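Complex shown without one protein chain; remaining protein chains in place.
Now for chain A:
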Amino acid sequence: MLETVNVSKSFKGTKAVQNVNLYLDKGESVGLLGPNGAGKSTTISMIATLLKPTSGEIKWNGVNIVHKPGEIRKELGIVPQELALYEQLSAYENLKFFGSIYKLKGKELENRIQHALEIVGLRDRQKGLVKTFSGGMKRRVNIAAALLHKPQILILDEPTVGIDPQSRNHILEMVRTLNETEDTTILYTSHYMEEVEQLCDRVYIMDHGEVIAAGDQSDLLSILSSEDTINVELSMVSEPFVEQVNMLEGVRKVEVANTGLKLIAKKGSNLISELVHLADEHQIQLVHYQTESPSLEDVFLHLTGRTLRD
């Protein structure tokens, strides 16, 4: 359905995206993960035909949309990270404007507006000016505006940034419903790993403008199949202590967490006695020790050496 082939984009000689290859099949829900500056938004802008790639092809049902952007535009709904709305207009006026420039009119336009408002749960607030809405409500209108023309593919660029948990849950549920009941193909980017884990069938991980890993969740987790993630809760953390932990046999990565350390170590490594001994030397009390199965967050840490929100 959608495929990018060796897509690159440079801005004044600086490469923002390099040789990105990804594909989406109809009805799939695909996640695009990466920290700030990884190239996610640039990739999305190229898919949405807002930016022209420096090289490479983007194919929509086999047609290169770099040269024929109209082919995807009519089938594409985009929810940008920023609120692409007129704040001085009401939710209804915004949807009416965007719907009418999709050439919807009359009763059909009215029905689509009401349907989109129903999906985002804002029918009763449709006459309110957007500028008077909370952050979560604004984001929901932002999504409604992308649904008016019943797009085959919906691209959501970090749609839950900076909103309350209730609105966040509402948006996640809404995306899931669109994917499952209306068969809308989803490309979802987020900083929140758990959102991607919850919503997406497959995941692309981007860093420094490149796709560094791809696959479904089990594929990605298998990257860490030879490793364990160990959470160690401590009374305090000191730099010399962290340095010595890092030198322990089997330890591959050490990350300082809020109340202790998160270790990625060779599978089966039994580090508890060595950690107790080391903590004692540094007059640190080991409060809790737990080995857990790796998550996508761990995979990301393993691949990039940093967390998603670094």
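Assume contacts are C-beta pairs under 8 Å (C-beta built on N, C-alpha and C of every residue); 3 or more make two chains touch, one makes a residue touch a chain; residues count from 1.
Everything that follows uses one rule, which is that contacts and distances are computed from a predicted model.
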Which of "ABC transporter permease", "Beta sliding clamp", "histidine kinase" or "NADP-reducing hydrogenase subunit HndB" matches, in UniProt, the chain that is not displayed: "ABC transporter permease"
Touching residue (missing chain; options A:T4, A:Q18, A:T49 or A:S167): A:T49
From A:I58, A:I78, A:L261 or A:A279, residue that would touch the chain that is not displayed: A:I78
Sole contact to the chain not displayed, among A:N6, A:N61 or A:S100: A:S100
On chain A, residues whose C-beta touches the chain left out of the figure: 45, 48-52, 69-70, 73-74, 76, 78, 80, 82-89, 93, 96-98, 100-103, 129, 145-146, 149
